[in-house]
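Would you mind keeping the following structure in view while I ask a few things?
Every protein chain except one is present and positioned as in the full complex.
And now, chain A:
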């Protein structure tokens, strides 16, 4: 089956919509790639796929090959720079028009998820990240069932659960954690997204959606807290327009001055021809994700013991 040569499968889950599952998936993939791993992303959000947009490959199409579908390549591996390959599969690549609604009831969604898990020719991958829709319904049940039946022992590393800090979000995400318990999916850890916004004018950090809810929830469920990710409009600009992130001098990330490797030329509006993965290194969030990704790698590759939900 198509997952045979995949070493680790990591699910990105959240009970709540719009908390940033896809952007967390994107950044985990970029960081894993920057750490030298080969990465695939499978987007099983059938009615609202975001992955094609986030990688700027909305017009890409999937290629049919003997034995299955070839995922859309984002970039090839570059061993001299220690960058691993990255490719994606999403329903977005199968739509005729980007605005077409996919109005499907459960059984059809179930079949599509199953097909995505069995018919995509991933080849050799260190990590397959699976981005999911919000909730705990057809897509999730189908995903859990198919993986349970088809995955090799130890292949499904577990789930990274994404939340935002406010109580309305954690309330839904707790349900997702209970879904993991019921289906026997290991929780690698919780990421709190959109935790704070730093005003670009006065550097005051406002907790737009409150703060700390993710960490409290992780503690309550006795799972690892992987970190908080602030809102960075520069990241949005990077994925939306390809513009290289630029920060005012004196910007602090995690209390440390953030140095942009390429110096301070502010001609950022000029179209930057480098790959997304290279430009991402200039984004403030990349250093935060480096730590999160290291944590994930350590848990997945067994260097530290993961925590099971009691």
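As a convention for this text, a residue touches a chain if its C-beta (ideal position, glycine included) is under 8 Å from a C-beta of that chain, and two chains touch if they have at least 3 such contacts; residues count from 1.
As a working rule, contacts and distances are computed from a predicted model.
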Inset, instruction - Could you tell me which of "Mitochondrial distribution and morphology protein 10", "Nucleotide-binding 35", "UDP-N-acetylglucosamine transferase subunit ALG13" or "Ribonuclease P/MRP protein subunit POP5" is the UniProt name of the chain missing from the displayed complex? - result: "Nucleotide-binding 35"
Inset, instruction - Could you tell me which of A:64, A:82 or A:222 touches the chain that is not displayed? - result: A:64
Legend entry - Hidden-chain contact residue, picked from the options A:28, A:54 or A:130: A:54
Legend entry - Contact set of chain A toward the excluded chain (per top definition): 15-19, 22, 47-48, 50, 53-54, 61-64, 69, 91, 94-96, 98-111, 133-138, 140-141, 164, 166-169, 171-172, 174-179, 182-183, 197, 199-202, 204, 206-210, 231, 233, 236-237, 240-241
